[in-house]
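Up next, subunit A:
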Amino acid sequence: MTASHAIRAEFRGTIGKFALDAGFTAPAKGVTALFGPSGCGKTTVLRCIAGLLRINGVCEIDGEVWQDENGAFLPTHKRPLGYVFQEASLFQHLSVRRNLLFGAPRHDSSGSAGAIVFDEVVELLGITRLLDRSPRNLSGGERQRVAIGRALLSQPKLLLMDEPLSALDRATKNEILPFLERLRDHLNLPVVYITHDIAEVERLADQMVLMEKGRVIGAGPLEDLQSDPSLPLAAARDAAVSFNGIVQASDEAYGLVTLKIRGGMLTAPAPPAPVGERRRIRVIASDVSLTREPPAPSSILNVLPARVVSTKPVDSSEIIVVVALGQDGAGARLLSRVTRKASEALGLAEGMSVYAQVKAVALAPGRGELG
Partner candidate 1 sequence: MLGMPDDIWVPIKLTIELATISTLSLLVVATPLAWWLARSKAWFKEAAAAIVSLPMVLPPTVLGFYLLIALGPDGPGGLIASLWGARTLAFTFTGLVIGSILSSMPFVVQPIRNAFAAVGDRPLEVASTLRASPTRAFWTVALPLASPGLLTGAVLGFAHTVGEFGVILMIGGNIPGRTRVMSTAIFDFVETMRWREANLLAGGMVAFAFVVILAMTLLEKRFTRAGA
Partner candidate 2 sequence: MKLTALAAALVGFLTSLAAPVHADVTHVAVAANFTEPAKEIAALFKQKTGHEAVLIFGASGAFYTQITHSAPFEVFLSADAERPKMAVDNGYAVPDTLFTYAIGKLVLWSRVIDVTNGEAALKAGNFQKLSIANPVAAPYGTAAVETMKALGVYDALKPKIVQGNSIAQAFQFVDTRNAELGFVALSQLHGVTEGTRWEVPMKLHAPIFQDAVLLKTGANSEASKAFLAFLKGPEARAIIAKFGYVLELS
C-alpha cells in the first residue's frame, strides 16, 4: 500500500500504568472498526490519532503527516478531523444549529460551501426539526445525531467515532445505525469507529483492527479477521462471519431473497429487494454444519460446496472449522462450530472437500427498509 490513500498510526508509550504499543495501517476510505474488550486501549489510540493525547509515535493520514518520530506534532485544532465522543458533549450554551456550525469554516456561515453541505447533513441525520432547540431538550439519540452532524460539518478528512452508540439503549441504537450506514454509503470519508459490540462492526465496517491489552493483535478486512482461528473472534461462543452479497432475485411468493456471494449463493428470508443491491450478510458459526457427502434433501435451504481450511479446538469438546466456499475453496470463508467427536468421526482435515449447510442467514436491512 502506498503512503498516500492510507491511514497509518503507530503509538508507543505509557500512560499512568497502561502500556500502549499499537500500530496499524488502514485504507483511507470506508469504515475501519477498532475493536476489543474494555480497557484494551482503543480510546487511547483514537485520542492519539486526534492529538488529544500525545505520546511517541507516527500518525499519517492520506499523505499528511500529523505526527512523526522526529518530534513533529500537529495540534488537534489544526488536524482536519471530526470526532464523535461517546456522550454527545454538545455545547450547552448554543442552539443545535450553532452547535452544528461551530466547526464549519469561518467564511462559510451557511454551511454550504464545503463538500459536506449543511442541508444535506441535516436531512441525512433527520434533525431538521431540532435546529432551533437547545441541547438540553434533546433525547440521547437526537443528541448523538447532532454530534455526528457537527463533526461532519467541520469538513473533516477523517472521522473518528468513539463508541458513539454505547450510551444509548437498544431501541435508539437501532434507530441510529441506519443513519450511520447512510453516511457511510453517501460520503466518501474514511472513518475509524470504536466499539465493543461486534454487531455494530458487522453492519458498518469493512476493515477491522483488533486490540488486546494495549497491542494490536490483528488488522485487515473484517471477514479475514473473523475467520482467523488464531484470533479470539473465531473462538467466541457467538462467533460469526460477516460479508457482502449482491441481490440476484427475490421470491415474493415465499418471501425469500437470493444473493450471490464469493463462491456460491445464499438464500434468506427477507422482503423483496432490487436486483444488484449490495447487502451485508451474517452467518453464525453454530448455524453451520458440515457433511462429507452431498446431503439428502433437508429443511436447510443453503447447502454449498466448500473446502476445509483449518480446524482448531476452542475448548475440551468443540472445535472451530474454517471452510472456504466453492469447489476450489477460493470463495468467502465461513466458520463452523462442531463437536470434536463429530469432527473426528468425519475425519475432517485441511484441504478436504465438504458441504457446508447454512441453517440461518441474517441479512442487514436493505435501503428500502431504511426509510
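Going forward, a residue touches a chain if its C-beta (ideal position, glycine included) is under 8 Å from a C-beta of that chain, and two chains touch if they have at least 3 such contacts; residues count from 1.
Per the selection procedure, all candidates are chains of the complex that A comes from, given by their letters.
Only a predicted model underlies this, so the values are computations on that prediction, with no experimental measurement involved.
Asker: Of 1 or 2, which one touches subunit A within the complex?
Answerer: Among 1 or 2, only candidate 1 touches subunit A here.
Asker: In their complex, what parts of subunit A are in touch with candidate 1?
Answerer: Contact set of subunit A toward candidate 1: 50, 52, 75-78, 80-83, 85, 89, 91-93, 102-103, 105, 136, 150-151, 154.
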